[in-house]
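Let's turn to chain A:
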Amino acid sequence: MVAYLLITLVKCLVVLLILLTAVAYIQLAERKIVGRMQSRVGPTRVGPFGLLQPAADAIKFILKEDVTPDGAHKFLYVLAPMLAVVLALLSITVIPVGPIVHLFGITTALQITDINVGLLFILGVTSLGVYGVVLAGWSSNSKYSLLGSLRGGSQMISYELALGLALVGPVMLAGTLSLRGIVEAQAHLHWFIVPQIVAFAVYLTAAFAETNRVPFDLPDAEGELGAGYHTEYSAMKFAMFFLAEYVNMITVSCVATLVFFGGWMGPLFGPALLRALLPVLYFVAKVCCFLFLYIWVRGTLPRFRYDQLMGFGWKVMIPLALANVMVTGLVVALH
Partner candidate 1 sequence: MVPLAYYLALSAALFCLGVAGFLFKQDIITVFISIELMLNAVNLAFVAFGHALRQTDGNLFVFFVMVVAAAEAAVGLAIIIAVVRNRGTLDVDSMQQLKD
Partner candidate 2 sequence: MQLALFLVFALVAVAGGVNLLLQRHPIYSALSLVTVMGALAVEYLLLGAEFIAFIQIIVYAGAIMVLFVFVIMVLNAGEVAAPPKSRVAAFLGLPLLTALALLLLTQFTGSIGGAGLALGDPRVGPAEVGDALFHRYLLPFEVTSVLFLVGILGAVVLAARPHRPRPAAGQAPEALAENPAAAAARR
């Protein structure tokens, strides 16, 4: 019991550490890559090639003055960013990054906890993520924030449906909701991207909308709404929203990798140590591809209009996902 708790605690710390570093450097990578795409160089001043930029940003976030607007609902105003960041971190707990390993006489899975309804857990936590956005906008007592949070709320509720329905197809093929189980099912068959290409397209689009990223970044459309739901937030509270957004990006990328791209599957070769490390490397490489896609899309696509966004979600994504569920169901039933 004590050993189990200890191992879990160590895993939590490791994951948290890796995650925070990853967020810092994804952000740097984003600035660099988008800079290149716009014929700029991005940050270069702090450290070699601007590699210490995240540290400078962190110091700035900590030292900035923390402003609470007049007439804000104090409790909710403080609660909202915490909620956002906690929920974002919570969903990462069920993500497996590799197979079960034997290390120093301990057999453990490379994930914080393996629950047999892992996918439902992620969907549940994602659906709660709306509260962070909605409460932030409402409690700041500002028009821009309120409009941003109303947009964000309805957008996230709408696309969550498409997100969930898109995942039903692969789940039917795998016959389990456990993320580890889904990856292992792909070892016997093939990656689910092949039979579930439609589901993947829907999932990817809905994931962009769920994380409020370009081209669906209407909740924080800086051109029209100031900064949307986090207009009034400053210093660490803003940093928390920022952190939550990037952690959510990592989570949905991980889920896409696990469900559609075989997770840590890949050709194994070489000596024993390399064999043990390769799955994790494959997983990280696949996730990085998705993260690059996020940045690439941000540098490429313009923003949707609000009615286009809702129309697209309800009239295209959801029927498409439903049709995919029906066809997959038929195929599974006939086999």
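Note that in this section a contact is a pair of C-beta atoms (placed from the backbone, for glycine too) under 8 Å apart; a residue touches a chain by one contact, two chains touch by 3 or more; residues count from 1.
A word on the picks: all candidates are chains of the complex that A comes from, given by their letters.
Worth saying up front: this structure is predicted, and the values here are computed from it rather than measured.
Comparing candidates 1 or 2 against chain A, the one that touches it in this complex is 2. Of all residues in chain A, only 73, 76, 116-117, 120-121, 123-128, 130-131, 134-135, 138, 146-147, 149-151, 153-154, 157-158, 160-161, 164, 177, 306-307, 310, 314 touch candidate 2 in the complex they form.
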